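Right, chain A next:
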Amino acid sequence: MKQMDGFRIVSVLIRNHFKRLKGKWLSLPLVLLAPIILLSVIGYLVIAIVEQPTQQPIHVGIVNLDQTDQTNLLVHVMEEVSKSIDYIDLTSYQESDAEAAIAAEQLDAYLYFPRQFFSSLLRGESVELEVVGHPNKRLEGQLVQGFVDNIGDYIESAQANILTVDYYASTLLAEEERQLLLFEQFQSFFFHALAKDQALQEHEVQISLYHSPLVYFTIAIWFVLITIWLFSLYIILHKNEDRRMKKRMILYGLTDLHEAIALLITLLLIMIVLAISSFALIHYWLPLSLATDQLWFIALLVGLYIFIFSELFILIDYLPLSQRLKLIIQMLAMVGMLLLSGATIPQAYFPVSIQDEVGYLFANHVFTWLEQIILHGRFHAEFALLYGCSLIGIFLMVTGSVIRGRVK
Partner candidate 1 sequence: MLEIREVTKKYGRKHVLDRINYQISRGEVIGLIGENGAGKSTLLQILATLMSPTSGQVLLHQQPYRKHVKQIRKKIGYVPQDIALWEDLSVKDNMVFFEKLSWVNKTEQQLKRICTDMQLNQWEEKVKNLSGGMKRKLNLAISLIHEPELLLLDEPTVGIDLKSRVEINGYLKGLAKQKGTIIVYTSHDMNEIKELCDRTLIIGDDPFYHDILDR
Partner candidate 2 sequence: MMQLCIARLMLWKQHVLSYLFWLWLPLIGTLLFVPFIQDVSDEFLVPIGIVLEEETELAQQLYQTIAQVDTVNAEQFEEREAIRRLNRNQLDSVYLIPEGYQERIEHGEQRHLVEAYYTEHSLAYPYVKELVTSTILADTGKVKAESAVVGLAEAHQQPDKWNSDEILATAEQFYQASSILSTDLTISGEDQSLAEHDELKLYWQVWVLLSTLSTLFLFDWIITEKSQHVRIRFQYMKVSYRCFLLISLMMLLIMLLLVDGLTLVVLNVYRGEQLSILTLFSYRVMIAVFSFLLAMIWKNRYLYQATAISFVLWLTLINSSFKIEGEGHQLIQSMLPLNPLRAFLNDQASWRGLMLAVVGLVLWYAKEGGFYARNKRSN
């Protein structure tokens, strides 16, 4: 049988990959869309947390069952405080009214001050503030709880101080006089606690070209998205080979290396199209300001990233293990790379012991330089490590395919 040259074999394989993808016109967009939806939900949530919500305020009722001067003051103070906070609006209610208001959707949540609230505090007993949320507005309920937690902290710190004063005052003052003093002190300590943020003089330092963290998160999400796409495509393309077709191709001189090269080229071609189009969308939407040189650097970085990651997947498939284990290893490799790349957890928060070493991981290297170029406007990137990784990958693939060829 006449041997086909390697070039033709590879081109036949590539054409075959594309033909198969065409047959998947329905599932392919689904596979590509699913991670976008997932990531945009997560991204939206993260951004929503970092940039405090500025939409409609949450309406919260306060039900005061204690009805002492002190709690009435507290409620009054909380109402006042909430006026200076955009996202929460507090109003006091009777218990039955609050229940009705929740049902009528006038309130998103309400909180109870239980009976004996203040006297329990003074006695140093534990007290629970209860927040009741609207069944359809769980998210708001949790924001309210965060707010109440804060107020709780203020009350708590005031409480320790009052107990101190009370401890000494009890030896000097009569009961009535003492109560009056404590009430004054409580008021004073509570306002003191409310003003605690003033203790800091805050300076914001801008370190990137963009004022908001939005750009960083978008780039990070884009990076994760590309990685997930790559893996999904790899899974779709890699298996499903037509056995009979493969047997025939072996007669023409097909080896594992041909298959690997064809897979690499196919993945690279598709991923470049996907990466460029998604980046163009981001570029337009944010918008970014990048020079042509910088765009070339980004393209090269991402191209090499895709190339090395594909090599890694292929090499894992060369391991003599069961399909399930190989899949798990590939998945772990992907998750590990993403975790250590700096795109999921910013590198600053990494353990000190690995801060220096992670720089040698190709994923981390690529993401760091993407950040440098896009966020910090650098006109430079280092590629030596990435070229090295690609070459080692190629070397291992050739060796692996030769060994596998012998074993067969």
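The rule is simple: a residue touches a chain if its C-beta (ideal position, glycine included) is under 8 Å from a C-beta of that chain, and two chains touch if they have at least 3 such contacts; residues count from 1.
Behind the choice of candidates: all candidates are chains of the complex that A comes from, given by their letters.
All values reported here derive from a predicted model rather than from experimental measurement.
Novice: Please name the candidate from 1 or 2 that touches chain A in this complex.
Specialist: Of all the numbered candidates, the touching one is 2.
Novice: Quick one: which bits of chain A touch candidate 2 in the complex? Just the residue numbers, please.
Specialist: Touching candidate 2 from chain A are residues 38, 41-42, 45-46, 48-50, 99, 102-103, 111, 121, 124-135, 138-139, 141-142, 144-146, 148-149, 152-153, 155-165, 167-169, 172, 181, 185, 188-189, 192-193, 195-208, 210-213, 216, 235, 239-240, 322-324, 327-328, 331, 335, 345-353.
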